[in-house]
Every structure is written in structure tokens, then in C-alpha cells.
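Below is one structure; the comments refer to it alone.
A protein chain is absent from this complex, but the other protein chains hold their places.
As written, the chains take the letters A, B and C, and residue 1 is the first residue of each chain.
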Amino acid sequence: MINTKSLEGSQMLEINFGPQHPSTHGVFRMNVFLEGEKICALKPVMGYLHRNHELIAENLPYAAVMAYTDRLDYFNSMANNFGYALAVEKLADIEAPERAAYLRVIMAELARIVNHLMLIGFLLNDLGAFFTPVLYAFREREKILDIFEEVSGSRMMCNYFRFGGVKRDVSAETLAAIKKIVAGFPAFLEEFEALLTENEILCMRCQNVGVLPADLAVNAGITGPVLRASGVNYDLRKVDAYGLYDRFDFKVPLGKKGDVYDRYYVRVLEMRESLKILEQALAKIPQGDILNKKALPFLKAPRNFKPAVGEAYGRIESPKGELGYYLVSDGTPQPWRYHVRAPSLINLTVLEDMCVGQKVADAIIILGSIDIVLGETDR
Amino acid sequence: METLELFVRIGIYTLMALVLVFALGVVTLRNLFHCALCLAAVLIGTAMLYVGLRADFLAAVQILIYVGAVMTLVIFVIMLTEHLGEKSIRQNNRQSPAAVISLSGIVVLLAALLLRTPWPVTDKALQAKASVMALGKALMGTYAFPFEVISVILIACLIGAIAIAKKDLPGEDVS
Amino acid sequence: MKEIEFFVDLIFVNAKGWCLDLLGHFLPDWTVVLVSIIISAVVIMVLGPLVMMYLTLLERKVIGRIQNRYGPNRVGKWGLLQPIADGIKMFTKEDIVPAQADKIIHFLAPVIIVIPALMVFLVVPFGERMTAVNLNIGLLYFIAVSSITTIPIFMGSWASRNKYSLLGGMRTAAQMISYEVPMTLSVVPVIMMSQSLSTNTIVMTQAGDMDLHWFVFTPWGLVGFVIFFLCAVAECNRPPFDLPEAESELVAGFHTEYSGMKFALFYMAEYMNAFTLCGIATTLFLGGWQGPLFPSWLWFFGKTFLLICVMIWFRGTFPRFRVDQLMGFAWKFLLPLTLINIPVAALWFFVPEQLAWIYSVPILAVSLWGLVKLNRSFVPEKRIYPLAD
Partner (left out) sequence: MTLFGTGVLKGLIVTLKNFATSYFRKPDNGGIFTVQYPEERAKEIESFRNFPFLVYDGTPEKIRCVACGICERECPPKCIHIVMETEAGTGKPAKRPAVFEIDYGLCMNCGMCEDVCPFDSIYMDHAFEVTASDRTQELVRPKETLLKSNDYFLKIRPGTATPVDQKRRAAEEKKKTAQAAATPPKTNP
């Protein structure tokens, strides 16, 4: 059962981390070759959670796919919905009314906060903290999930966006509740940072570990906080200015080294920027329709929605990176081709480059800092 | 009280037997890891015999040094080199008859020597308390020079170990 | 008043004395000695597991509160029966032995690991005249016996035939050997001050007026205490030094392949070690059972549980070290500090107290500062994050 394989001529210990392992974030496997505790080679193996997402979508009407996109990255279904809605809207040339567009931004930013909170919590678990950061993160996440449940009916599988708008209007009380969360969040972040940011053990473990150079990141197509931690200024909210993002004043935090610590801290700063966006959006949100008139008839009869022959690519800055949906329509109610550009999958491609030469414990936190969700990676 | 002493006596002889059994295990068992564990058991048993001889300090040091440090190192090395100690080793070869003959000769010789030597049990020795303080004073006073010499040897060992370990650092690549 | 206090102080000692007196009337002399040994042994055998059971509950409760949860509160009032429920669960669980495992050693490892954990209870002074065996080499005995713990861990990790176990075992060995060195050296000043290895004598020398002449109130004592405590945390594999078990990396380290009661025994040994190490730290630096007003055993258990709570607090707060940093911390930071601490304490012995304060505090502070400076990899980098448009 146990054997040492020779790899490149030397004797090494081969270990399978996963698919049953406490910190592979789902069913992911890393085939690691060790020399002592040092990693000499690492092969990521994925596909354990493959659910045929794309083919299922190609056999369903456009509207029904929305519910499936929730299941891609199950930590932020709002962002997934957003990307898919944008793609379909591009295909059918529908625009969301103003209030709906504001609601979309609010929900997407709340989802970003939830996602980053969870990521930092679980990264700390990978670092060996005994669930304390996770549970502090859960405490705050709970409040945001309550909002999600109130507006969409579900805490995680929101299915809230519709083509040309959103599913349900948000009451004034809910908006006030969001405002309260946004107002109270900085205090929590302060506490969270006091627990973590300057902690010497955390700094020792994270600084100069898993360095991702900027050129490698760009060449490998890395996006999102992982790319920005390497110091590349690329945020689709600025580049594409989709939705209403050109109306808000926010900055893009950048890292320098591109190590695990930078990836951690860039996310903390991103949460602060998200709060800024939320404050502005909540102040400016207008009254009005939440669904485009053009899209209204298709709510009751999804099969009547037949976009003209053509293709469209809708992309958003999901908390994990560039989440893109590619759609080809042949004029039937179902998409002819549907493809998801999953940031989790593409960011995972540099895992080996970051891990080789580091210790076993580092591989775990590097994986944690990439922020993968297997639902999205394997689809 | 005599009953109690009898118990102690029985205990000590059992212990001696056990130590011998484990010692036999060290040389006969085929699995290297098992041999090492037997050796650890022998060392612990010896320490317990020391306790029986009222040499508490020696017993504690025996356990601390031999079991706590040396055996750990031995097992560590076995695990590192033998791939989980899976290999079983052959404990005898064609030279074993010759070895048995010569060894039994040595045993006979040693036994004869041991039995002939007088082991004087003086009253002074029985009354002397092997206290820690006396030991410390002896080491620091009477035997200070050998003590220091040993420490010099140990330092030399340490430096040698560092020098050997240092070579493998990736930074110092030989061109 | 004084008498009542004295009576409460020695309540357990007297209880044992009465028992022996009673038996002495109708039993031969030699059995009384045996019974005395048996009583002490039984008390320790019961105390060890009992302490372990309720330590798990305490830990879960405290960590729960730290994380804004209740912790166990279903079984019995405040979850007080939870350890018993856990015990029943552990007993009834299936005992799984891997097919390739070395069955005998796999079985022996958890059995053997409990023995040294129980044996060290012998020299812990639980209160006035409440040391089971007053050995004159008590401290050395403690260090020697607790160093055996490595071997059963090795046995478990080797016999499981699991690579996670193997890595866990390797880490344990490295960690235990490394931390034993500064731990033993940090004890040296205490031995020098009390001029004895007996735990009882060490406690006695910390009496002073008000029973508050604890070693921790001196500069070398404080440094020694902190080092000893950190090493103790590392010795019983608790966070932030829990690398041998490192859940997020090695699943469960050396006891990955253990289940049911065997697993519980590993756990028991770990918690009993935590208790005894805290107890010894109390004995050496916090004055043991010395203290004003309350009975001695209450002082001892109070201080020990306080230290255990600090261990739990650590667990609820810190991430884990990495293997090389762990070793670096022991060899490059703790070890030099203890080596500096020993001459400081030695000088303390000969110099009048005020003068000793004046020189020892700066020496220790400067050496601490110097060590931090020398170990630059421990110090976090300050980073500035640009905010781009």
C-alpha cells in the first residue's frame, strides 16, 4: 500500500491530499510528491464534483438555467446570477431598469463581502486556527444571508436575478436593514483585523509564501483578488464598468509581492471598498420598476423566450475573479452552446508553480488563498 | 515486612527475566522497528533495575538520555531510512555457527572472571546516600576535568553535525 | 481559626490516615503499606481520567464562548454529563484496524502512552503533604518519564501504515526533542534557587511571608515561566504547536488510523499531560500550593486550571506554526534565552535583591530585543497597499 515512487531519479513520498481531506475545500485532490516536508511536485486532480452543468443548461430554457447557476459557486449565487443575466441580456438586447440595476449592485457587493469573509475564515482554518475566525465570519455572514433570504427566499441558492431585472422588489425596511449592516460592518472588520492582520504567527506563515509573480499571473489568465495581490490593476468593475459600476466611487486595492498575505489583505481591503459602494448605492437607489417591460411576458412562459440567432459573452468581476458566460443562440428556447469561464478553475492552474519548493503546510494555505469552490471548478 | 521484601525480590527477578527476554528480542526479531522497540524496553527495564538498587538518579538519567533521546533518534533513523521499517532483515547467515562458538567462549571467559572477582560489600558503601548533591559535587569537583573533556567532545560532535547538515542547503550550490 | 484552616488543608491526607489506622487494627503490617500504596495509586488512576474528561468539557465550553457559541449544553445541566456520553460513545464505537497495520504495535501504542502520563502524577504536589511519592529527584523523574511519550507516538504512527500518521510521527519526534531542551534548561534556575530536585522542597522554598514568594515574581522566574509554559504547550501538542495532529494538513497526524477507545486513550494521555505540565509549571514558578487564606489543594488546582484555561485560550486564538518555524522558535529563540536566564539567576543568588533587580531586568530585556533582531524572519513585514483607480 505504501510505497515511495521515484520521481526524477530521487526517492520521494507520494501523498494524496484528498478527495477525503479536511482542508481541500470540497472534493479536490492534490497528488503531492514530498521530500521530507518539502514539496517537489504537485498535481491537482479535479472533476469529483462534475455535474454536467453546461449540458444540462443546453437542454433547458434560458430562464431555468438561472437556478442552476446558483449551484456553481455556492458561496455567492448572487454574483453568478448577475453574470448569467448580463449574458442573456446582451443576447436579447434587454436592459434592466434603474432600480433593478441598483439592487443588482447591492446584492453583488453583499455577496462579495460574504465570499471574502468565508474565504478568510477558512484560510485561517487551513492555517490551523481552531474555527474562531470562521465563526466570527459566520456571525456577520448570517446577517447578510438573512437579507438574501428576505429578498430572494433562499439563503444560499438565491435565484434572484431575472433577465431585465430582478425577481422581487425590496422593501424599505430591508433597505434599512442593509444600511444597518453596512454601518456596523467596519467595527466588525476592525475586530477581525485585530485578531488576524498583525498576528506574528499569521505573518510568519503567510508572508513570502506562495509568491505569484505578476507576469506569470497575467500569462496564466489569473483574475480577481489573486491577480490584484500580485500588483496588476485589473478589475472588471473598472474595465468593463458593467451594471452601474461607473457611477460609484471606489478604488482597487493592489498587493505587491503576490504572496498569501497579500491575497489575504487585498480581500480585507476589497471588503472595505465594497462597503463604500454599498453606502453610495443605498443612498442613491431610486424608486421604479424592477423588471423591464420587454421581459415581463417571459416570466410566465419561459419557452416563449427565443433570442435571435447570435452569440454573447457576459462577464462580471465575481469575488473569485472573472466569471464569464458564453451563450450561442440558434433561435430556439434553449441555448445552442453555453459555457462558463470559471475563475476558480483558471486560478487553480498556477497552484503547482506556487507550491513547489514550499512545505506541506504551505500548499494547504496556498490552495486556501486561491479561493476555489469545487462547484465552480468542476461544474 | 518480610513478606513485602519477598514481593520486591520476586518483582526484581521477574524484571530481570523480562529484560533478558527483550534483549533476546533485540537480536532475534526480524523487523528492525520491533528490534528498536525491544531495545527501548530493555533500557527502561534496566532503569527500573537501577531503581531497585536505589540509584534513582541514574535511573532517571538512563530513561531521559537513552529512552527519551537516543531511542527516539534510533527509531527516527529507522523510519527515515527503511521506508516505514517494512523490510525484515535476516538475523543469521552462514557464519552463525562460528559466531556461536566464539561467543560462547567469550561468555564462559567473562562469567569465570565475574565469578572470581570479589565484590566487597562494605558498610560504607551501604550507608552512602547517592544523593543528587553528592553527585553534583563529585562532577564539579573531583571529576571536573573529565567532565569538561566530555563536553568538548560533545561540542565537536555538534559542530561536525552542523557542518554535515549545512552542505545540503540549496543556497550553497557547488558549481 | 488556624486549626480549622489546618484541618481543611489536610483533609485528604487525614482521610487516608484514618483509613490506614482502621485497617491497621485487624490486618498485618505489610498489608497496610500495600494498602497505602493502593490508595494513592487508585486516587491517581481515578483523578487522571476524571481530570481528562472534564478538561474536554471545559475546553469545549470555553472555546464555545470565545466563538460566541454555547458549547455542549444538552447532556445534563450545563452539559456536565457530556464527558460520560462521550465515553460511552467511544466505548461502543467500532474499533477499526487498517488491514496492513502492524496489529500488535497498533494495539500497544495507545495503551503504553497512558502509562507515562499517569506515572508523572506521582510527583505532582497537589497540596500540603499531598505528593504521592516524595522523590528526591522528583523533577528529573518528571522530565524523564514524560520524555518516554515520544515512543508510543512513534509506535502508533509507524504501525498505522498511513503516510499522514508517518508525517505526524516524524513531526512529533522533532518537536518533542527540540522543546525538551529549552524546557529542561528553563527549570535549571529554579533548581539552583531551591537547591533541590524534589518538587515538595521547591514549593517549600517559595513560601516567604504571605506565602507569596513565588519564583514568577522575579525577572528570571518570569522569563523561565514563560519559556517553560510555551514549551509545555509544545510538549503536549496543543495549538499553536499542534503540528503532530495538524488537522488541516495531516488529517489527525499520528492517530489518523485510530478509532474508538484507542483514540480515546491517545486523547486521554494528551489531556493528562496538559494537566500535569500545567501542574508542574505551577509547582516550579507559581508557588505550587502556596498561597494565603485558601486551603493548599484549592490553590494548586486553581492555579493549574488557570494555566489550562490559558492553553485553551491559545487554542481559540492562534493559527499554527509551520514545521521549520517551530524548530526555529525552539532553537533560535527559546534556547538562547534560557541560556542567558541561567547566569542571571545564578547571579541573583549572590547579589542583594535590589541590586539584582537593577541588573537583571535590563539584561533580560536587551537579550530579548537582540534575539528578536537576530531572528528577523519572525518579525512581520510592514506593507503598504496602493489603492488604484
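Keep this in mind: contacts are C-beta pairs under 8 Å (C-beta built on N, C-alpha and C of every residue); 3 or more make two chains touch, one makes a residue touch a chain.
The structure presented is a predicted model; accordingly, all values stated were derived computationally and were not measured.
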Visible contact partners (per top-of-document touch definition) of the missing chain: A, C
Selected from A:Ser154, A:Asn208, A:Asn233 or A:Gln280 as touching the chain missing from the view: A:Ser154
Given A:Ser23, A:Asn76, A:Asn115 or A:Thr132, the one touching the chain that is not displayed: A:Thr132
Identified contact with the non-displayed chain, of A:Ile201, A:Leu227 or A:Ala295: A:Ile201
Sole residue of A:Ala67, A:Leu244 or A:Val328 that reaches the chain not shown, by the stated touch rule: A:Ala67
Hidden partner chain, residues of subunit A it touches: 60-61, 63-68, 70-71, 132, 136, 138-139, 142-143, 146, 149-154, 157, 159, 168, 191, 194-203, 299-303
Residues of subunit C in contact with the chain not shown: 62, 65-70, 313-314, 316-318, 372, 378-380
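Following the convention adopted for this analysis, only the chains that are shown with their structure count from here on.
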Taking each chain's C-alpha mean as its centre, the one farthest from subunit A: B
Central chain (by mean CA position): C
Multi-partner residues of subunit B (each touching 2 or more other chains): 84
Touching two or more other chains - residues of subunit A: 2
Subunit C residues within the subunit B interface of the complex: 28-30, 33-34, 102, 105, 135-137, 140-141, 143-145, 147-148, 150-151, 154-155, 158, 161, 166, 169-170, 173, 176-177, 180, 195-197
For the subunit B and subunit C complex, residues of the former touching the latter: 1-4, 33-34, 37, 40, 44, 56-57, 59-61, 63-64, 67-69, 71-73, 75-76, 79-80, 84-85, 131-133
Subunit A residues within the subunit C interface of the complex: 1-2, 13, 15, 21-23, 37, 124-132, 135-136, 139, 195, 198-205, 207, 233, 238, 251-257, 261-262, 265-266, 269, 273, 359-362, 364
